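For reference, the structure discussed in these notes is given below.
With one protein chain removed, the remaining protein chains of the complex are shown where they sit.
The letters A, B and C name the chains in turn, as written, and every chain counts its residues from 1.
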Amino acid sequence: MNTAEEIDVAAGTTARHDSRRTSVLRRVARDPRTLIGALAVILILVVVIIGPHLAPHDPGDFVGAPFAAAGHDALLGTDILGRDVWSRLLAGGLTFVVQGVVATVAGVGLGAVLGAVISLLSRRTGEFLLSINDTFIVIPQILVSLLIITRFGANPWVLVSVVAFSHIAHTTRVVRAATLRVVSQDYVRAAEGIGMSRAQIVAKELFPNVLPVLLVELGIRMAASFVLLASLNFLGFGSSGMEWGRMIEENKGGIAVQPWAVMAPVLAIAILLIGMNLVRDGISRAVSARSAR
Amino acid sequence: MEGIRGNQQASRKRGFGPGGRTAFAAATVAVLAVVLTACSGSDSGSGATTSPSASASAAIVDGGTLRVGITSLSTSDALDPAESSTAGGYAIAGQLYDTLTEYDTEGKVAMRLAESVEAGKDASVWTVKLRDDATWSTGEAVTADDVKSTFTRIFDQKLPPSESLSYIDPDQIAVVDATTLTFTLKEPTVLFPEALTSPTVSIVPQDFDPAAPVGSGPFVLGTNTPGTSVTFTANKKYWAGSPHVDSLELISFADASAQVNALIGGQIDMASGLDPSMVSTVKAAGSGFVVDNYATSGTLTWQMNVEQKPFDDPVVRQALRLAVDRQQLVDQVLSGYGTVGNDIFNPFDPMYNSTLAQRSADPAAAKKLLEDAGYTLPIAVELTAAPLTSFSDRLNEVFVQQAAAAGFDISFKSVDSATYYGDAYGTYPLSMSYWGFLGIFDQAALTIANDAPYNATKWHDDAYDKLYNEAVTTVDTTRRTDLVHQMQQIEYDSGAYVVAVFLDSISAYSDRVAGYSTYPNTDGGNGYHFNTMGFTS
Amino acid sequence: MSSAADIAPGPALVTIDGLRVVVSATGETILPSVSCAIPAGQIVGLAGETGSGKSTLGLSLLGFTPPGLRVADGSIEVLGHPMLTLPAAQLRELRGGAVSYVPQDPAAALNPALRVGDFMAEVLAAHGVSDREVRQERIAELFAAVGLPDTAGFARRYPHELSGGQQQRVAIAIAFALEPRLVVMDEPTTGLDVSTTLAVVDLVRRLSHDAGASVVFVSHDLRLLMTFADRILVLLQGEVVDDVAAGRFADEITHPYSRRLLASLPRTDRRSPRVAGPERPAIGLELAAVSARYGSTVVTHDVNLRVAVGECVALVGESGSGKTTLARCVAGFHDDYDGDVALMDKAVPRSLTRRSAAERATVQYVFQNPDASLNPRRGVGESVALAARQTRGLSRRESRAEALRLLERVGLRRDHLGALPHELSGGQRQRIALARALAADPDVLVCDEVTSSLDVSVQAEIVRLLQELQWERGLTMLFITHDLALAQVIAARTVVLLHGEVVEQGDSRTVLHDPQHDYTRTLVEAARATHVGE
Partner (left out) sequence: MIVRRLLAAVLMLFVVSLVVFVLTQALPGDVVRQMLGQSATADQVARLRAELGLDQPLIAQYLSWAGDLLHGDLGVSLTSGEQVSTMIGSRLGATASLVVVTFALMVPCAFVLGIAAARRPGGVIDHVVSGAVTVILSLPEFVVGILLIVLLATGAFRILPPTSVIPAGQSLWQHPQLLILPVLTLVVTALPYLTESVKSAMRDELGSEYIRWARLSGIRESRLVIRHALRNALAPSLQVSAMTLTYLLGGTVAIEVVFNYPGIGSALVSAVTDRDVPVVQGIVMIVAAASLVVYVVADLLALIVTPRARRRAQ
């Protein structure tokens, strides 16, 4: 086989892959719900990332009396200390979103690894470890979180760890089930048959096929992360930094007089999560539409 | 009066009365008795009930249940006053028992169960004369023997006040007649009448049983659900007159919004110890509610530990004090419900030095001070504080921000009080405390002078101590005031506390409630004097 | 179409006129325009490949359109009822009563949470049999009629407690419970063994005869239809391309597609397979006293088997006979056994993980179901290339070229290289699986029922391809099947397995024509009954 043909082969493969990608993308792009979702996510991410530079006031500056109504100086009114809600909304997203995302990715990632490992062990060991794992499902997470935060203090690392920890047990369970389903498939046998190593099988056969389950789990857990972060703040176990979760907590007392101080971050979080869900649903619809052909 | 009290999770920590400790001993002297008796003896009948605000009593119709939402009940609230160490415990004790003396509506020491508390020829012998119309809720008269047994019980059982009242010699309490007894102190102190305002030395009968508490106070215990609510019924035979209401409920709210919601929803009649940020919510709820407030000597103060860097350098301390924008703290954090402090304590004390120039924010000057002293800015410091009140975190947050403008990089670590008072206590370079209801001498004795026991700043100044020691032995008011002014000048110039704000006590109540008055040396709504309150219809 | 009238004697029970069914979302046509009539008492076979619309047509007789599809035009009359416009209540009366249905996969179609007797009783009750006693009697009668135990204990069983054959019998019993005039059977024998299939078909014929019911039998198994239907309709892309009497199928079909269908049936009289390639006397595969276990259950008993290099041996038996387990022992997927497995004259470790790379590459396995044997997220070309890289240490570039070569060899186009498995048909996927096995350049190939999940015309192509490859490469092959006829086509030697024991083995022809063991004889009968050319 000459070189030219080899290149051709490679090119052919790539072209095919590209066309597949575009077709999913096109399908996604044609779906109005997915588009709305994507726009929502992008909007919030833009706010989160470049928001701090757009804030009309320094988020720490006092621009009026506490809980002042919206006015020309403060687009969304002021918060409990008289600071500009709009500026704080713009500036406070990054920490919150980063904390939520890091916690979710870490927790789901760890859970995925544990789930995969448990599923590869012998049935007996696996089931034993699983019932230990279930213990952490049985103890309501918020209780454990309170204890851990009290123990280690409410710094951002601890918060992220606690939230991450709260996901591990569930994800482990979900991923183990998904992995067991994949492990029993013949293509894993085939991979063994051509002499792929365990690590290779995990990375190349199991992982890509557990990934869809993992992505769904990630979406659910992401919402849970944000909610837990906000709830911990509410119970007085949050960090003292400036972020959306704390905004909700600080200003909740003034909701009757200055609802924006609470609702602005709540809506921002809601829009982000709703957008993420729409996109995720859209992608799975597009993929399944492809599969159904 | 007691050292530290937080509204919420604060200060179950220290159940002590004002402290006569060894430190105190040396510094004792004759009298003050003149002053003390002067402000006491006169209108003995009045005690708690004197000077209710003008609007009060006339319109009040007796009867009804007064439901008061407070933020501070906890499961550690004790029914035994001597074991009491919590704000909730004090609130309960205030209803069930009487103290011999108390702080009145102007923040001065007044008589309650005592008709007079008079020093002998020096401050080592005190004669306490009881009012003769006081009875226990069981109907028997309160006698000098009861007072004596209250103290012997405290010392026999080594209850907490035995530590703070160590200058009292339980064996030297002599019953003169049914309503008179004398205390011969181990160490003379003019602070004796003030010390007796502490709820922990509430007078209890000789056969006192904490499980079925009997007192002489305005109310009798109904049901107690620790940490949730306590109910009382009126003591119709109370010596100062029966309370206006038939019964009283103290209901705990962990969350300030829930407290206000309950008021607006008509589930409580009064919200006591309101978070300043909730005032606008109450006001927005309509005309059916009244918000009342009075200035108190209570303060959340920052403590700079002079044994730790960088506060070992007075320049740094002065710079930090210059960095604080006090008015901003009052306006933004306290929604205006507070007064500006000047780094010295208790503005309600007649000896308070009001001649000192009000310190105001000057971050540029602060920076210059630091730079001139050779510091490279910013100076990094950690601030450790417990959430002593619902707004103390916010106070710290703004404080940190203000300090940043003056070249301080303060990282704020909020820990709960159990952690705060844990092993690391005393080593925090910068921390926050709640002080209230102490006279200037008391404050000095506890937190400033002569290696005071609760001096988290570790600040020590020989000149100050000398002045203090002299002041507490000085009879002449003018001279003593002058000495105190000098003490406060030293505190002002080189002290280690940042006393930036004094907190208002804020209450909101239904417009059907009347009888509210001010008690600058107590934090609870109406100074927890619920017997003077009632409904107008 | 035209000949329908000739073979339709009595008055029409079913009249379909211009039925057009489309996909609701896209408007894509499933059935372009079908017209036909079915007289009473006739067994009509609906033949065609997957996707030909035969199930849709069958279901439409019950007035049912699968979700996502829509009847765009036409009408269906059954017993004088316009099925497409009938009010729901009347339709419900008809369904399960005068017009009944037997599902494709009874394992999925029987409610796992209902006892089979209860479900039958419910169907009876839904059609007015309100007396409990009467229902019980009728159920017992029906069970007896379909050859199931008529005990109360059996009726109390749950579907999962029945075998596949029993489940299908239950389904048939339910379909015939209320003296139907028309029974639609949707591939009712797909999952069944040959002998069970035969029994089921017999039963259907008897019952329809007794009840005088018409049967519409949807199947892709042409030879089965030819043995038992009265008339066969061949569907291609939703169109009836041939409509002939079953007995004269071979003679009367006109459409090229029907011819192709017929031609693709494995014919037992075709050329005999080669015995071996070039002279290589060594043993390619040997099983010595292999007793495989699952935990404490022993599934094979001292099985001995030798396959010479370049020889193809068929391992025949019904499901549960242990043939797949043996194959998995060979491949190293199952290591819980006593005895020895040797490949190319060399004993190999039991577990795959202990086998060397070379030993792994020596034997490759082709799985029954190509849907599950290819990683759904990997391009098929890459799957083949990966195998080549992994077993032969080829570079990325080399392996890709090799994959392309193999793909073309197994009859796929170069642009299939980047496709994902679900974008290909079942037959194409099985070709890819084969290509992947070949990419390892194995000496021994184990084929586990590789054709059983494929449409019949595709089966033949795959078998042909296997034959060619075996010849070209001199592969040692173990071919597992439940179909004796197929075994004879591909393998020189056949080994018959029953309950984990070898009951007969020998030259394929001899086994097929002169079976010794009783069990083999039933297998042969089953094969004969459904095969042409005998």
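What we mean here is this: a contact is a pair of C-beta atoms (placed from the backbone, for glycine too) under 8 Å apart; a residue touches a chain by one contact, two chains touch by 3 or more.
If you're wondering where the values come from, they're calculated on a predicted model, not measured in any experiment.
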item	value
Visible chains in contact with the missing one	A, B, C
Options B:G120, B:P226 or B:P378, residue touching the unrepresented chain	B:P226
Among C:I174, C:L478 or C:L498, the residue in touch with the chain that has been omitted	C:I174
Selected from B:L113, B:V220, B:I251 or B:M270 as touching the chain missing from the view	B:I251
From A:W86, A:Y187 or A:F226, residue that would touch the chain that is not displayed	A:F226
Chain B, residues in touch with the chain not shown (by the definition above)	9, 12-16, 74-76, 85, 158, 160, 163-164, 222-223, 225-231, 249, 251-255, 257-259, 261-262, 264-265, 267-268, 285, 416-423, 425, 453-454
Chain A residues that touch the omitted chain in the full complex	131-132, 134-144, 146-148, 150-151, 220, 223-224, 226-227, 230-231, 234-236, 248, 252, 255-256, 259, 262, 266, 269-270, 272-274, 277-278
Positions on chain C where the hidden chain makes contact	59, 62, 64, 67, 92-97, 100-101, 103-105, 108-115, 119, 122-123, 126-127, 158, 160-161, 171, 174
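Here, only the chains that are shown with their structure count from here on.
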item	value
Chain centre separation (chain A, chain B; CA means) in Å	48
Separation of chain B from chain C, taking each centre as the mean of its C-alpha atoms, in whole Å	89
Between chain C and chain A, distance of the C-alpha-averaged centres to the nearest whole Å	45
Where chain B touches two or more other chains, by residue	none
Residue numbers of chain C (touch at least two other chains)	none
Parts of chain C lying in touch with chain A, wherever the complex brings them together	331-333, 352-353, 357, 360-361, 363-365, 367, 369, 372-379, 381-382, 386-387, 390-391, 397, 400-401, 404-405, 414-415, 417-420, 422-423, 433, 436, 439-440
Chain C contact footprint on chain A (complex, rising order)	1, 5-6, 9-10, 12-17, 20, 185-187, 189-196, 204-205, 208-209, 211, 290-291, 293
Complex contact set, residues of chain A against chain B	60, 62, 65-67, 80-82, 150, 153-155, 236, 240, 250, 252-258
